[in-house]
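The complex appears here minus one protein chain, its other protein chains still in place.
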Amino acid sequence: MAVHCGRLALRTRGDADVLDITDGVEAVLRTCEIQVGTVVAFVTGSTAALTTMEYEPGGVTDLRALLDMLVPARADWSHNERNHDSNAHAHLRAALIGPSESIPFVDGRLVLGTWQQLVLVDFDDRPRDRVVTVQVHG
Amino acid sequence: MAVHCGRLALRTRGDADVLDITDGVEAVLRTCEIQVGTVVAFVTGSTAALTTMEYEPGGVTDLRALLDMLVPARADWSHNERNHDSNAHAHLRAALIGPSESIPFVDGRLVLGTWQQLVLVDFDDRPRDRVVTVQVHG
Partner (left out) sequence: MAVHCGRLALRTRGDADVLDITDGVEAVLRTCEIQVGTVVAFVTGSTAALTTMEYEPGGVTDLRALLDMLVPARADWSHNERNHDSNAHAHLRAALIGPSESIPFVDGRLVLGTWQQLVLVDFDDRPRDRVVTVQVHG
């Protein structure tokens, strides 16, 4: 019956840097004292994305390798040519995975699995300051 | 503490037509006079999708090229053979990207970046009339 808004400010290294933001989102959730509802997390910007995964070194390596295969950085992307830019692949990867996740919580806890974390993936080709908005709907 | 529902009716040209629907969604949001919450946008139909991207000609060209590579229209898709149809690739692309986005708003404004727009991508192989439902949760 309430909405509560938090923000996570994050510094990334770019180039498919993967950050586990589960703890940050749970910290926002705890400030609400709401037991049942949904958390919406959203990353501002068109070269980063949110998803869930098992956050462990192998999975992170694989995710990077997969996206290098599916959406190569070195290709004749129109975005780069038109805008004298170099991060077209980052835009495409972010659009494919998407900027938000909605995660229910019950008894005050996100229904994530033990080996399932909420991650921010920054596909840009340089370090960035990122803001993730965390909205709690009870 | 409220829910408000709007609808966008859109005419697409098909074949990965990309429409910027940010203004339409913001217009629905303004009618609510709610300052903090989340907008859920959802496209009805199994051959279209919603995502966010920098809506500029290069990015649109690249998104089409990428999906032509990853999910080619010309392939022996079972959907086409079984149903005497021609848009199996559209179904697959839509399932991959997904039909909805959830975007928080603060101070009455969506937390989209300056170069981040909410877009409808219609992957079907013919023009379609589309409905995007816009739900505002405060």
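As written, the chain order gives the labels A and B, with residue 1 at the start of each chain.
The criterion applied here is as follows: a contact is a pair of C-beta atoms (placed from the backbone, for glycine too) under 8 Å apart; a residue touches a chain by one contact, two chains touch by 3 or more.
Please read all numbers here as calculations on a predicted model, not as lab measurements.
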| item | value |
| --- | --- |
| Per the touch definition above, residue among B:14, B:98 or B:113 touching the missing chain | B:98 |
| Residues of subunit A in contact with the chain not shown | 1, 36-38, 51-54, 56-59, 61-63, 65-66, 70, 96-98, 101-104, 106, 111-113, 115-116, 137-138 |
| In subunit B, positions touching the absent partner | 1-3, 5, 40, 42, 44-46, 70-71, 77-83, 88, 91-92, 94-96, 98-100, 102, 131, 133, 135, 137 |
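In the analysis below, only the chains that are shown with their structure count from here on.
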| item | value |
| --- | --- |
| Interchain centroid distance [CA atoms averaged], subunit A/subunit B, Å | 19 |
